[in-house]
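Of the protein chains in this complex, one is absent; all others appear in place.
Naming follows writing order (A, B and C), and every chain is counted from residue 1.
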Amino acid sequence: MDEKRKAAFEVGIKLGALFHQFIGVPVSEKNAKILEKAIESCVKLQPYVINAEVRIDTSKIESEMGYESLRPDMLYAKVEVEVNGEKAVGVLEWDEKMKYPMMKLL
Amino acid sequence: MDEKRKAAFEVGIKLGALFHQFIGVPVSEKNAKILEKAIESCVKLQPYVINAEVRIDTSKIESEMGYESLRPDMLYAKVEVEVNGEKAVGVLEWDEKMKYPMMKLL
Amino acid sequence: MDEKRKAAFEVGIKLGALFHQFIGVPVSEKNAKILEKAIESCVKLQPYVINAEVRIDTSKIESEMGYESLRPDMLYAKVEVEVNGEKAVGVLEWDEKMKYPMMKLL
Partner (left out) sequence: MDEKRKAAFEVGIKLGALFHQFIGVPVSEKNAKILEKAIESCVKLQPYVINAEVRIDTSKIESEMGYESLRPDMLYAKVEVEVNGEKAVGVLEWDEKMKYPMMKLL
């Protein structure tokens, strides 16, 4: 039980961290791939992480300047952790109906 | 001349800093005032700053959760610096036509 | 069981979020109290949070400029959430031996 809770706690940390670290970062089609890889590399350094996947939806860029400060509705992430054999997977995904960056424990 | 350039440089630093530090911060009508004061207090600590004014427009909150991660279109700031007697004033204000958080040197 | 895991996940989100949102914020003795209150107000807006306590240790400021970009070793936070009657408490505290901002589920 404690490992299950700990795994859920750890995956929550990673999603909260990546959202608040990277929201606002300048992004366009030009650098979306390198940003995705950089964000994944940051998550993978953190304790207990066994996988991380990040996607940025550049089709939502609206600015006339050709790039945008990364918005919550452009960001998807899936993080998997393992704590003493117990795995947990968390997902960050924009909920268009709620207008909210929903984080869920799978 | 050098003081004029230096003052412009310093006010640019402050606007870039506050935007990228605080975009994403959870905000609603409940804490907008304390956030404005906290952001102003952060700017005023920095070198050469003689005044800072921050406003958050909570009428733009769209989320069904009752609060929002601070978005660029909700944030206004005006910062004044003085370097060896030369003053410079910079403003951060959302440009609705460009869909861009425009920073201008007055 | 699911509520216990969900509560742990939610408190993890809040600690990860506050750390990565606010590290780097300019702080001195002058604005530490308002910053603590502002950070607490941000955490309290988020879903399931029933209490949040933040402390910034300004005795660790080293810069000759009289203020500092908030460092991990200066920041303490305790967050309590409740999900369908299940509570979880998480703490962020600098571990001087590990030189690491340790987050623990109580």
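In this text, contacts are C-beta pairs under 8 Å (C-beta built on N, C-alpha and C of every residue); 3 or more make two chains touch, one makes a residue touch a chain.
As the structure is a computational prediction, the values presented were derived from the model and not from experiment.
Participant: Of the listed residues A:V11, A:V27 or A:M103, which contacts the missing chain in the full complex?
Facilitator: Per the contact definition at the top, the residue touching the missing chain is A:V27.
Participant: Which subunit B residues would touch the chain omitted from the figure, given the whole complex?
Facilitator: Within subunit B, the residues touching the omitted chain are 1, 4-6, 8-21, 88, 90, 103, 105.
Participant: Could you list which residues of subunit C touch the chain missing from the display?
Facilitator: Interface residues of subunit C facing the absent chain: 19-20, 23-24, 62-65, 69, 71-72, 97-101.
Participant: Identify the residues of subunit A touching the omitted chain, counting contacts across the whole complex.
Facilitator: Considering the whole complex, subunit A reaches the absent chain at 21, 24-28, 30-31, 34-35, 37-38, 41-47, 65-67.
Keep this in mind: only the chains that are shown with their structure count from here on.
Participant: Per the centroid of Cα atoms for each chain, what is the distance between subunit B and subunit C, given in Å?
Facilitator: 24
Participant: Round to the nearest whole Å and give the separation of the Cα centres of subunit A and subunit B.
Facilitator: 26
Participant: Centre to centre, by mean C-alpha position, how many angstrom separate subunit A and subunit C?
Facilitator: Going by mean C-alpha positions, subunit A sits 20 Å from subunit C.
Participant: Find every residue in subunit C that makes contact with two or more other chains and list them.
Facilitator: 21
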